[in-house]
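Quick one: the structure is below, and I'll ask about it shortly.
Yeah, one chain of the complex is gone here, protein chain that is, but the others are all in their spots.
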Amino acid sequence: MSALLEVDGVSRRFGGLYALRDVSFSVGEGEIVGLIGPNGAGKTTCFNVVSGTLAPSTGTVRFKGHQIAGLKPSAIVALGLARTFQATTVFPTATVLENVMRGAFARTPVSPLASLFNTGAARAGLAASEERCARLLERLGLAPFRHQPAGELPYGHQRRLGVAIALAAQPQLLMLDEPVAGLNPEESAEMGRLIRDLHETEKVTVLLVEHHMRLVMGICHRIVVLDHGEKIAEGLPAEIRSDRSVIEAYLGTEEEA
Amino acid sequence: MHDPRLPTTGSGRLPGSAAGRTWAVRLGALAALLAAAALPHFVSNQFYMHMANLALLNAIFTMSLGLIAAVGQLSLGHAAFAATGAYISALGALHLKLPPLLGIAASGLATALVAAILGKILLRLRGVYFVLVTFLAGQVVTLVALNWESVTRGANGLVGIPPISVLGYSLGARAQFYYFALAAFVGVFILLRALMRSQYGRAFRSIAENIELAESSGIDASRYQVIAFAIGSGIAGAAGAVMAHYIRYVSPDTFTFHESVAYITMLVVGGRQTLTGAVLGAAFLTPLPELLRGFVSMQHIIYGAVLVSVLIFLPGGLASIGHRIAKMTRGGRPRP
Amino acid sequence: MDFSTLLAQAALNGLVIGTMYMLMAIGFTLVFGIMRIVNFAHGEFYMLGAFSAFFTYAQWEVPFVFCLVIAALTIGALGALVERAIIRPFRNDELSGMIATLGVSVVIQNAAVVAWGPTPRAMPNVVDGVLSVGPFTFPLSRLVVIATAALIFAVFWFFMQRTRTGRAMRAVAQDADTALIQGIRVNTIYPIAFAISVALAALAGALMAPIFSVSPFVGLTPMLKAFVVVILGGLGSVPGAVVGGLLLGLIESFTATALGSLVADILQLLLVILILLVRPWGLLGQKEA
Partner (left out) sequence: MRRLLTALLPLACVLSAPAASADSLKIGVLATLSGAGTAWGMSMQGAAELAAEAVNAKGGLEVAGKKYKIEVVAYDDKYKAADALTAMNRLAFDDGVKYVVGPLGSAPALAVLPVSTENKMITMTMAFTPKALSADFKYSFRPVIPSDVFSDPQIKWVVEKLGGKRIGGLFPNDESGQQVGAANEKAYEAAGAKFVAKEFFERERVDFVPLLTRVLAQKIDVFELNGNSPQTAGLLVKQLREMGFKGPIIRTGGDATADIVKVAGKAAAENVYVHQPIDLASPAIQNYTKRFEDKYKIPLNAFSPFFYANLEMLFEAMRRAGTVTDTDKVRTALLALKDFDTVLGKVNWTGQAQWKSNQQLDAPFYVAVVKDGKPVVQAKCTPAKCQ
């Protein structure tokens, strides 16, 4: 198994407190990996460190062999790693198509300067990009809304648009931050299907942070469990389900979760 | 007011979305431009020409501020860049006999460079810190202009700045300067419109709307914020130089914090979303103080009240009135 | 005047100015910490406080303690009103909120010009006379300012630490989302925070009014200094505002006494720029994630 993403000994302190302590794991090409843990376990911090929003205090993160810890998010995207967000998933006032065009920014074969002078090549490049984005919307069932402002879409559609924006960057590794948070069971199931579908047809590797156990257990090949900023378990869904430390960690916070 | 009829195209929001109305808009813009060009022939009152000139210059200041605002940054030091440009060109003309046109270009480049360096250094300082830093930058410029007496002549300011001349033809008079200001205005308008419709504009809007998501879409927010800040400030610097050659005088008082606030007010009142908004704001608010020239306190109160009311009741500014009306008359027909 | 007297003078003066900066900056930073808004009208509330003291103390001869209470209450109430009417619509749009406060500042200042005229007014000192300690003489009027400011700060600190509302405000400042989950109501906390903030500015204005003069334009300088102080101490940090305010007052006093005013002003700006470069979150502020 060739590792696409290697997280090695990553710690992150806020003030004097460790939000992450010496966390290591890897994601292999073609895998769907779940990152789970109770509230405050450090999942989001971990996610932010990998995607470049936060710099780790110590440790390294490698993507396709490149050291990416501390790089800007935009540079990391350029390498082929894209993410979604939990809360602010879309550009609300722009149209759905424009949202995806923005997501495709790094993959649009047009230099900004060329587009400023509106050269023929720039127009052609933008047209090609637009076509690709339109296909992507088609694929995710969002095509009928392409000219609507994203903020006016139903919530479930907005979450899906968030995935579309990330996909528009043509990532090899797609990181999803609680993709089904706030969705109803039906929408959640649909999102689960979509992820699996994307994984199969687009050959995209997925790292998933999620609360929703059924989704994680259902689609992930492998699961990493964090608690209090430390990795407490890693393994196949079946192993995790019966892991004592995991059960304890979750029981301890059951009522909150 | 006899302000130039300005092309009202170019919301620049979505490339291609304007395709349907292109011809009507182009014709309208052309007509407006012709009307603006003919203005001096109909207006003999020199005071109105003076106001038209000020309105054009203010429109340039406001549009360039709007560019910075388009990336989600509020600059409280816009006038400081105008002052920097004004001093550079004025000093160049007075000491080096630099032709004003060259001086203006040099001012624009120099202030853009300063802004780029400042922006690069203060990369981390987004949002509120950016506001405070631009504010302090304004203070620094005023302090330097005041205290670097040997160069800036201190509070006395620089007197006897030559007027702009093009091919040996002096543009000292108001009507002649008007054509220069109009040309500069149209140039800046076209440049900014192209910018906002290009991939730059796409990046700017993404950053303004959701900076985290923009970053994660591969848009280097810091880079584009610096670009917008440098271009916006560079234009302000050049326009400041133009102003210096027009009023032929510059002192630390010419461009202060109050001017920065005035530009913000024009931008907000006209509408932050579009270039047209900035132009409307300048066209509307430049003559407004004249209503109460003898009673400035009242004038300021109205200015402030207009600013706050527009923010609350008409967040899109004057420019959005048209959209609102259009929306109502179209009766909810889906957008093209 | 010998050297030690000079030092003592400079220190005392630095403390006086520092307490004014401190009171201004605490309110300023409080509103920023809680509402994420830079209040450009903060200086105008200082000015209103000064006018309030002028009318109550110099004209109606109310005892000064009550003058302070009146200033804090009336202007605090005005602040709550301003928050409700003008700032609330921009709860999720900090930039517009800031621009709105610019508008408010312009309106208040010029309304004051229309109502009270632009000419400065002087008012009598609260106490006259000097305190002589060995070779040093200190004007009592200035000592009173320091003591009163310390008392005001103590009351404020007690409020923030010991009352429910105070604790709620601190919670919102630290982590708005969590605080909201815990049931703290923004619609009550914001106006209170804003009222307290401007009441502190008004108190600073009322305290300083007898020492300086009173005019519609006196709010500008204290506000500028509040900016500098919060950058120095850290945006949103109350201890930072206290330390930064006193520090700035002392630095300013000593540099101005030793090197002259212009050098002092330029040094101040350089200091701010230096802080921004090496420690943009301020001396006591927290680095944002």
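Here the chain labels run A, B and C in written order, and each chain numbers its own residues starting at 1.
Here, a residue touches a chain if its C-beta (ideal position, glycine included) is under 8 Å from a C-beta of that chain, and two chains touch if they have at least 3 such contacts.
Everything numeric in this text was worked out from a predicted model, so none of it was measured.
Under the touch definition stated at the start, the shown chains contacted by the missing one in the entire complex are B, C. Taking the complete complex into account, C:A256 is the one of C:L23, C:A206 or C:A256 that touches the chain left out. The missing chain, though absent from the display, is touched by one residue of C:S52, C:S215 or C:S237; that residue is C:S215. The chain not shown here is touched by just one of B:L109, B:V144 or B:L288, and that residue is B:L288. Residues 1-3, 5-6, 8, 28, 32, 45-48, 50-51, 54, 143, 146-147, 149, 154-157, 159, 243, 247-249, 251, 253-254, 280, 283-284, 287-288, 290-291, 293-297, 318, 321-322 are the ones on chain B that touch the missing chain. Within the entire complex, the positions of chain C that touch the omitted partner chain are 1, 6, 9-10, 13, 16-17, 113, 117-122, 124, 130, 137, 139, 141, 212-213, 215, 217-218, 220-221, 224, 252-254, 256-258, 260-262, 264-265.
Criterion: only the chains that are shown with their structure count from here on.
The chain with its Cα centre farthest from the Cα centre of chain A is C. A summary of chain positions shows that the Cα centroid lying nearest the centre of all protein Cα atoms is that of chain B.
The geometric centre of chain A is 45 Å away from that of chain C, both derived from CA atoms.
Centre to centre, using the average C-alpha position, chain B and chain C are separated by 34 Å.
Within chain A, not a single residue touches two or more of the remaining chains. Those residues of chain B whose C-beta lies close enough to touch chain A in the complex are 14-15, 194-195, 197-200, 202-203, 205-206, 209-210, 212-223, 334-335.
Taken together, the chain C residues at the contact with chain B in this complex read 32, 36, 38, 86, 89-90, 94-96, 98-100, 102-107, 109-111, 113-114, 118, 224, 227-228, 231, 235, 262, 265-266, 269, 272-273, 276-277, 280.
The touching residues of chain A, counted against chain B in their complex, run 51-53, 72-75, 77-78, 82-83, 85, 88-95, 98, 101-108, 110-112, 115-118, 126, 147, 165-166, 168-169.
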